[in-house]
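Heads up, this is only part of the complex; the chains shown haven't been moved.
Lettered A and B in written order, each chain numbered from 1.
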Amino acid sequence: MAYLRNSWYVGAWADEIAPEALFHRTLLEEPVLFFRNTQGELKAISDRCSHRFAPLHMGTHCGDSVACAYHGLRYDASGKCVHNPHQDGAIPAAAKVKAYPLVERHRIAWVWMGDPALADPSRIPDFSFADDLVPTQMSKGYTLARSNYQLLSDNIMDLSHVDFLHPTTLGANELSKVKATFADKGDDVQICWWSPNSKAFPGFAAYLPDADALADQWTEVMWHAPGYMRLENGATTAGRPRDEGVNTTNLHLMTPESETSTHYFFLNSRDFDVANGPLNDMAAQMLAGVFTNEDKPMVEAQQRYMGTTDLMAAKPVLLPIDAGAMRCRRVLQRLIEKENAVAAAAAKTEATVASTIPIRAVP
Amino acid sequence: MAYLRNSWYVGAWADEIAPEALFHRTLLEEPVLFFRNTQGELKAISDRCSHRFAPLHMGTHCGDSVACAYHGLRYDASGKCVHNPHQDGAIPAAAKVKAYPLVERHRIAWVWMGDPALADPSRIPDFSFADDLVPTQMSKGYTLARSNYQLLSDNIMDLSHVDFLHPTTLGANELSKVKATFADKGDDVQICWWSPNSKAFPGFAAYLPDADALADQWTEVMWHAPGYMRLENGATTAGRPRDEGVNTTNLHLMTPESETSTHYFFLNSRDFDVANGPLNDMAAQMLAGVFTNEDKPMVEAQQRYMGTTDLMAAKPVLLPIDAGAMRCRRVLQRLIEKENAVAAAAAKTEATVASTIPIRAVP
């Protein structure tokens, strides 16, 4: 299997889903329907009617249920068919669709794609910094990229590419000269680039006590399986504590649509000059442009030229700068293999049970 | 095999094929060329030259034959090459293409896609009602739909969808409240929705003796393998004979282009106010719009979401409203299996015969 299934995935930014809307997106090759119930709570069920496989998002939002556009069957948030408008209205027991555990937290609709019994909200990454951001200190967005989601994670876990792919936009930090260090925490991978006594990035310098003084600067990415990254980037006067300086906190969140396409959610925020709307707009535009015009074409071209979704099968020449990306890939590989082993063992148990059931004639 | 081969298929409306034209359409994955001979008779042969596989429709209409655009070979309506313009003009015995039995009847070019020896024109469905319709009482059209042809038949055989998919256009009959009955005839399936003492559909009411009186109304579809449906829809004053009322007769004719695309031919006609051109135009526009904007997007979405061309393999939850569609699917399945069994038996006989032929060394 290509995906980790027992995991929370970013299905959408919560504000993508309006109160009366039927919002749909394909996650891990499954069509998912998002809607809010009459309490405003976000829900997710399969977007495919059990009767004739019509997309439910073509239908109608009916308060706590959704009506299929084709024959009017209604499903509630548990996925059960609760209304059959035909004749005597009897509802077959099989008339239900998959329901996905969903938690709205940190501005995100988190969807659990695996066994619902294992959906534990405490496993959602802590992005609570995003809860109280004011509009003038943050921006966020979404785009669909035509590449495997791991290539996009690799891109963030190896920021030494910044000097080459983004020389005129983000390139001043000269990350390629800095050896990264690691501070992993369990299955999470943290990569840190530390540049002491360096010339401050212009965007930071203006907010330090002396814009011309040398600065200590950091870029840190914390990766969380299957593909969530929180990136801290900031500067302080050389030798001073980090909290005397300035910092930006950014999210890069990847959810596979398929093996060759990825839902990319990004959020950028800063902890200085937080009421400066024009600065915020400028930064938002610049960062969206960097991804759209520089990262995305490269990662999509890489996918086309790889000719596979399995980077390692294509035998890349690895460099020390790949260490972060490789750590993440190994963790993910291990988690998927573990999940598959559990599934295989369960299938074996079922087969044993099944073989003890007497054979019956099927009418 | 996915198709019933020994069957008449609608290749085209007869008036789609102009006297001097080379008209082509792919039927059951085979490219077919239609043309009229010097007597104006419609003919159908393979659209693929036996020499270099050039499409013959790129060539020239030469009276009773067709010249390939690439090297000038000419084929007559029997599929035989009748002219080789090169050098001594000798024609190899193998230079021939498949010829398809064709009957022009009821405004339709009927093409036999199977064994020509079995092509019996008496098996063409009787749509003679269409022969004498005047232009102001009928409309017809053609569209290509990106779905399996059986999904399109299902759509007509279960008209309870009308209340949900067409609520503002056709929905007033409240078919979903009515239990359908069946009146099958041999391999043909007839489904009937009978609504006695109901409020007359506005389009009918104006033509009944008392527009406000209760009416008896009917919707009947007769399905004929592999995918032809004649639909009668009308109303009469409650308790009065049907022939005192008004009726529309409509055709929905499906020919597979491939397993995931269908040539959809439709004809609508009415037996009242037959000289009313503006009414006819309005109805034609409305009915074409209903299919284009409501049915077609739904059936194509259903095909995409099914992820297969075999509905039953996707294990739909069946409702009583599916009974008509399921009857048709079972008949078609049986006819295809019978045809395949005959073909397999013939192949076995050939193999037995072949095994009695002494083995020869092949050079």
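Everything that follows uses one rule, which is that a contact is a pair of C-beta atoms (placed from the backbone, for glycine too) under 8 Å apart; a residue touches a chain by one contact, two chains touch by 3 or more.
The structure presented is a predicted model; accordingly, all values stated were derived computationally and were not measured.
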Taking the 2 visible copies as a start, how many copies are in the full assembly? 3
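By definition in this document, only the chains that are shown with their structure count from here on.
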Distance from chain B to chain A - Cα centre to Cα centre, in angstrom: 47
In their shared complex, chain B is touched by residues of chain A numbered 31, 47-48, 50-55, 58, 67-72, 84-87, 90, 92, 94-95
Given the complex, residues on chain B that touch chain A span 154, 158, 160-161, 163-165, 176-179, 297-298, 301-302, 305-306, 314, 316-321
